[in-house]
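Excluded from the complex is one protein chain; the other protein chains are retained at their positions.
We just call them A and B in the order they show up, numbering each chain from 1.
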Amino acid sequence: MRLVAEGLSARRGEDLIFRDISFEIAGGEALIVTGANGSGKSTLLRVLAGLLAAEAGTARLLAAAQPVERLAEAAHYLGHRNAMKRELTVDENLTFWKAFLGDFAGGAGLSVDEAADRVGLGGIVHLPFGTLSAGQQRRMAMAKLLVAWRPVWILDEPTAALDVAAESMFAGLVTAHLSRGGIAIAATHQPLGLDGVRELRMTGFTGVAETVW
Amino acid sequence: MSEPSLAIRKFSDLANPTRFLALVAIVWPWLAALTVCLFAVGLYLSFASVDDYQQGQTVRIMYVHVPAAWLSMMCYTVMALSALGTLVWRHPLADVSAKAAAPLGAGFTLVALITGSLWGKPMWGTWWVWDARLTSVFVLFLMYLGLIALNRAMDDPTRAAKASAILILVGFVNIPIIKFSVEWWNTLHQPASVMRMDGPTIDPAFLWPLLIMAVAFTMLFFTLHILAMRNEILRRRIAVLRRHAARSAGEAA
């Protein structure tokens, strides 16, 4: 399995956030996207997740366990927001995502309890999501990555609200995912504590796109 | 920037805004002159034509009312075509066209409603009847206002254009249904008893001025439309220049 990005460009308004970004990641590898605030990390990840149309270029997943048209279908996206409902319990949230997302070919998701255990919060899945602390909420959002199998993880500032212990826990999750042959792409300020990962430095604002006006 | 953005290459050269502006600069004086001439002829004929034996002088309202009503519908058609241009070909001029047409359409619809009301007072003895036509034109007017409100509510012109394009098309599909249902409703509640000016029964003495006025109104619409499009393009250029100025000030600091 390979993730191939070729000549990606994206813009917001008429600012070209980045231009001509190409990379290739094989299964078991991770790519860390670094750069200052506003350098286009999030934009790149949203383009990869198919949530933002690229101005130019393509990102494809080749030789996956099942052919995919869009990379998004084979990917988890963990954005700044947790995509969990405050009114529902953690269990209901995770059960819903597990059923709705379903497993991608070539893997199986963990059960809700197991996933909660993995993020170190087993035993509180019966609580409403809204009653959890910010750090706990973030960890439960990570458990979402585990309940349904997706070969590609797209992570936007995954450890922003977390303490050191939780960071190392998360590094463990990513390492385990890579060892299963998965791919991880993470945008981050701080090192994730992963070994031997490639790094992509975003510089941000590569110019003003010529507008049609 | 040496490399032109891909988005530009996609647009055919013929329709790029600069070409369009150049075209407008040549065309609009002629179009405006034609409009004035047609109005001169049309208005002259309207006032020179004989009085209707039943309606008297008030029949002359028709020469404004009917073309305005016709344009209120044509304008929506233009917007629907533009909306297709926005969604299918992602053409920025189509955005501009739809946006520029909405206030014009609302204006013509309002003229149709007001003249219809003025006409209705002497004819039907009331300013407003819930006649099928009046009602559906009124609903159309509401839809125009809704579209303008939607356009105003969004900051980013590109996204506003896409959102309103979808709404325009949904509306376009619905207009026949609304028209049909209003007619159904009307026949159920109150039989249409008012005299209608439409149909082939119209006398040629009225038909000619009406046709010329219709063409004049259409030309007026096109003149106003391309000028409104020009203004919108210029407005967007100014917005771009302002952001450039803000950015270069930021870089200098």
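Definition applied: a contact is a pair of C-beta atoms (placed from the backbone, for glycine too) under 8 Å apart; a residue touches a chain by one contact, two chains touch by 3 or more.
The rule is short, and it goes like this: contacts and distances are computed from a predicted model.
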Hidden chain of the complex, named as in its UniProt record, picked from "Heme exporter protein B", "Ring-1,2-phenylacetyl-CoA epoxidase subunit PaaB", "Imelysin-like domain-containing protein" or "Phosphate transport system permease protein": "Heme exporter protein B"
Among A:5, A:21 or A:84, the residue in touch with the chain that has been omitted: A:84
Contacting the left-out chain in the complete assembly, out of B:16, B:117 or B:181: B:181
Hidden partner interface residues of subunit A, rising order: 12, 46, 49-52, 72-73, 75, 77, 79-88, 92, 95-97, 99-101
Missing-partner contacts on subunit B, residue numbers: 87, 139, 142-143, 145-146, 149-150, 153-154, 159, 162-164, 166-167, 169-171, 173-174, 177-178, 180-182, 184-185, 188
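The rule is simple: only the chains that are shown with their structure count from here on.
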Averaged-CA centre spacing for the pair subunit B and subunit A, given as whole angstrom: 47
